[in-house]
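Step one of this worksheet: look at the structure below.
Here's a slice of the assembly, chains where they normally sit.
First chain written, first letter: the chains are A and B, and each begins at residue 1.
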Amino acid sequence: MRWPKGLAGLCFGGDWNPEQWPEPVWRQDVALMRQAGVNLVSVGVFAWSWLEPEPGRYTFGWLDRALDLLHEAGIRANLATPTASPPPWFSLAHPDALPVTASGVRLSHGSRDTYCAAAPAYRAAARRIAAALAHRYAGHPALAMWHVHNEYGTRCHCDHVAAAFRHWLRGRYRNLAGLNAAWGTAFWSQHYSGWEQVLPPRATQYRPNPHQALDFRRFWSDQLLVAFREQARLLREATPDVPVTTNFAFGDWVPIDHRRWAGELDLVAVDSYPAGSGIEAEQQAAFLADLARHWAGGRPWLLLEQAPGTLADRGAQVATAPGRMARLTLTHLARGSRGGMFFQWRASAAGAEQFHAGLVPHAGPDSRIFAEARELGRLLPRLAEVDPGGVAAEVAIGWDAPSWWALQQPHLPSDRLDFLAGVRRAHRALWEVQVTADFADLAADLSGYRLVLVPGHYLATDRVAGAVRRYVTGGGHLLVWYLSGVADESGRIRLGGYPGAFRELLGVLVTEFQPLPPEATVPLRDGGHGRLWSEQVRLAGAEPVRWYAGGGLAGQPAVTRHRYRGGGNGRGNGGGLAWYVSTELDRDTYRAVVGAALAAAGVATGGLPPGVDLVRRRAGGQSWTFALNHTGDPVRVPARGVDLVSGARIDEAVRLAPGAVAVVRGAG
Amino acid sequence: MRWPKGLAGLCFGGDWNPEQWPEPVWRQDVALMRQAGVNLVSVGVFAWSWLEPEPGRYTFGWLDRALDLLHEAGIRANLATPTASPPPWFSLAHPDALPVTASGVRLSHGSRDTYCAAAPAYRAAARRIAAALAHRYAGHPALAMWHVHNEYGTRCHCDHVAAAFRHWLRGRYRNLAGLNAAWGTAFWSQHYSGWEQVLPPRATQYRPNPHQALDFRRFWSDQLLVAFREQARLLREATPDVPVTTNFAFGDWVPIDHRRWAGELDLVAVDSYPAGSGIEAEQQAAFLADLARHWAGGRPWLLLEQAPGTLADRGAQVATAPGRMARLTLTHLARGSRGGMFFQWRASAAGAEQFHAGLVPHAGPDSRIFAEARELGRLLPRLAEVDPGGVAAEVAIGWDAPSWWALQQPHLPSDRLDFLAGVRRAHRALWEVQVTADFADLAADLSGYRLVLVPGHYLATDRVAGAVRRYVTGGGHLLVWYLSGVADESGRIRLGGYPGAFRELLGVLVTEFQPLPPEATVPLRDGGHGRLWSEQVRLAGAEPVRWYAGGGLAGQPAVTRHRYRGGGNGRGNGGGLAWYVSTELDRDTYRAVVGAALAAAGVATGGLPPGVDLVRRRAGGQSWTFALNHTGDPVRVPARGVDLVSGARIDEAVRLAPGAVAVVRGAG
């Protein structure tokens, strides 16, 4: 991680779009920023057509003036390359660079992201504007960081893409035999006898090839990374000392393997748009923040966008309660963010996001939102000392973007499978008992954890299988859910019984998936039930912990536990426990099973009500305990030290009113 | 308004399509029409391929004979230009004149409206057939009126349209700077540097530009009007004395600003297809009829299509109860229609609407529907005397088609906003208490009204703001709902606090929209609740009338009232009351608020149960009171005079059985 020189403390600010406003408003903006304590703003994210109104004619004057204004006010710029939205003249001149859907519809200008990232003309134009910006602003004193593009994630299915996809596939498989094997082309007569026959997944008569669809997502992750790399190289050449980042978007539609990208960024930055009413929004924010820390390799990262004062809930932009904006920001800080940035600074008067929230709303600064922004701006400097603190976790959750993508395919035994829901559920179960979770790549060294949760890790390479085996052999505990380890990296089934890659380790052999129809449940012997999924589990070393109690599986194991010693070089009792869950458990049983696994692994829980978030950052013999009360009841959190929020000395415990927060500096 | 010469009394009849039947059936038709008292039929609406089976070869013989038959029977023809459905040969010869969807799908022949109204080939062919008909039938004695086209409303996104749209935009904005400002192209890098870059809204990667989408609807309204005007000019040249009309369609898909069109029609005519079971169909019919009167500038108009004996209800063509067909017709007559016409005369044996109802059903004239048609035919002549009567209203509802279109965009703070539902709700609240409502253009002189209701008037020009201010200053009362006056004519937010254009007048300042998620409600202090929407309302002169009682807004105003004196030249107490409603009220609270506004404005209600429709037409010192009992209970309506329906003398009141109607001629 590299950090902007001269940018001290935690970042606070948002996207500032001066091109949308007359210059008198700029001056008002900068004055308000100073009032609010803003120290960093993202500038120029969608300014291409304002910077280059005609091919090769640049109008940098306004941006010069805007950056000068910032610099005079001591505010730093996270200066964007505007390549996520080419100008209309570009689309008109290069129709072959417009994106094409799987059905062959060539999309039109009029929104954003109107380009195919594999189109040579687009890539050349993107390099040109990035180079021009780098050249112009390399020496500008306001320049703190480069913000490349915006929310990479746009796909296309055109012939440029077909060529690039083939090129990528050749790199992956070397020859057609490899591709034919990986894609299972023996089925439905899809055997390729020439590379020119290979296409992106486009509209088909019936179900598409799932392996092709999976590789197409992988390809896009890599293809967009190539596009990013081209810009980053130009920027780094011009300004070797200025860090380069991009803002990661998160969602089903995003074909990015962020963990793989992170190595090429100087700083991982994320956009965080949790949704929903109630506490689930806080839990989603915590989830994404923990994920961002994983992407960043455990190092600090930056929350680059969030919506000030609103949350999307089933089609409505619902207002957050007073104070919640700060609490949501602290949810990220607790987990390693180097600040809290917002989209956007001032709410737009026009355009497709004219109703997106802004720190300065349409009504102006005399408003609740801006008042809360100012309060947050006063709070953050008091928290700046936590910045070096690392987040330590004893529990990890397996994360694998390709497994997510593989479980989005339409050919699975149930069409209601949801990788993300499974991972979120695991995270939530820990969050509710105040256990901080890392996310982890299962192929990495897991020995630092006491317990690893593995929900829906559908794909597993031999390397993953080996790493997990070594981890458990070494005494680590493991809790695996159904549909993990079922397929190899390409999505081909590991034969001989599920869950292929983890079968021996778990001491079970699943001979049959038995998904359940909507609304159906299968009772368990001890009172709970399963839904969505069930399996015929044969014991092969494991002992049953819960049993099915109805249907065709009555009396058979539903949850199992296996003391696995592997090669025998385990620590302690010679190996950890490997748990297996073969159905989607009801809430109480789920909690009980996770609780039992935590207890067996020796992980202490927080003992506070669900909805109280408790995270500790540590550095140099000191610790900072973030305690956030998202519940509607007062709560007492044991702690000792000084609360940086209130300034109060805490002897035994800090009392938090509903919605209140504390950050207690204590000893190590 | 111009009226066909020699067509006396109220119109009764329907669309007659002789081209679908052998000639012996024509003679039977005309005999049945005479039996039923039909005096006008629409002819040839979809007859193009029958009139011009090959380019330039006309086969008018059959139409000559059909019109002659009508004339012999004393029935007049509303003769159509058949341009809503070009023949197959046209589509084959002019593929560039086929319509194209936003996704680029070129639509095919095989239904109706298969043309792009901006395509030169289509427009030329439409002019040719219209001119040929005008030439042929200019002197035919049956010709009473010209029916141009059918239900204008078809859109297209092709390159002809792109060119026409650009031409229209140049007219509207003069230069690109104006367009760039109006469309907020500074957002998402959409700045246009050349006119050739501007396109219709087509399929995009993400959300479209809402200002572009709004202008595209406006463009289509004007573009279709140009197409209408071309035909109307030809017809008027040939027959200066024959009035020209078209049948207005109504619905979310229709990009027509009917009020703007009306000035170019000799007679406003509407198609009325209310939907649903129960009384809401009658209320919808009343709504559309009041709207038609608005479009017609308060003058008489004509109900040109309705379905005999059926109402669409969630996918089923539900039969109306006995007598309801006449009652629905009188709903329109009461509100100014010069008759009741139906689609269609005889139910088709084949084609895409072979199950659309007809006055003569598949079973033939020995049927309930035809019996009811005959009864209606006997009743209408007795009501003919009401024709000169104007409809007087003390209350108006603001109507603004562009606001409707603007609230159809996908970028709003809630995706459940519904302009039409809001306007209908206001209309219904008046209808239920027997208060006749006009619709009004808020930029016009409103001084004739005691109360004006303004639901969802999202866009407001400065002219509207001024006119409304003058109206209230002059003592008029005003009731405004949330999301009114928020944006300027282009859809750009009026900054400084909502509801921009009406803020000062209403004495409030809204700093924050707080939409609610589905199913959520916010309690009000006096027992009711709001849903869908709420706002942070700051008082700036107004006094609160209802308060929020829960959530983040607890204790804050939900409904307010402001005595506005403006420049001070008000009448009576020096200015009217301006009410503001910031949430979607529950039914009872809604009624109470409207009731309070009516009372404060001095508007008398009917005092009859909801579902009793009471409208008065007046002319020359006489009045005709339409009393329609849509309820399931008998009702007693105070009146004095003669009931034209029963012929009975009414001394004090007329008693109406469930479903019964009366039209009482009285003094004044």
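The working rule: contacts are C-beta pairs under 8 Å (C-beta built on N, C-alpha and C of every residue); 3 or more make two chains touch, one makes a residue touch a chain.
Everything numeric here is computed off the predicted structure, so don't read it as measured data.
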Number of identical chains forming the whole complex, with 2 shown: 3
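Methods note: only the chains that are shown with their structure count from here on.
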Whole-Å gap separating chain A and chain B, where each centre is the average of the chain's CA atoms: 49
Chain B to chain A touching residues, read off their complex: 103-104, 183-194, 196-199, 201-212, 411-416, 490-493, 495-498, 509-518, 520, 536, 552
Chain B-touching residues of chain A, taken from the complex the two chains share: 17, 19-20, 46-50, 53-54, 82, 85-89, 91-92, 99, 101, 105-114, 154, 277, 309, 313-319, 321-322, 347-355, 361-364, 366-369
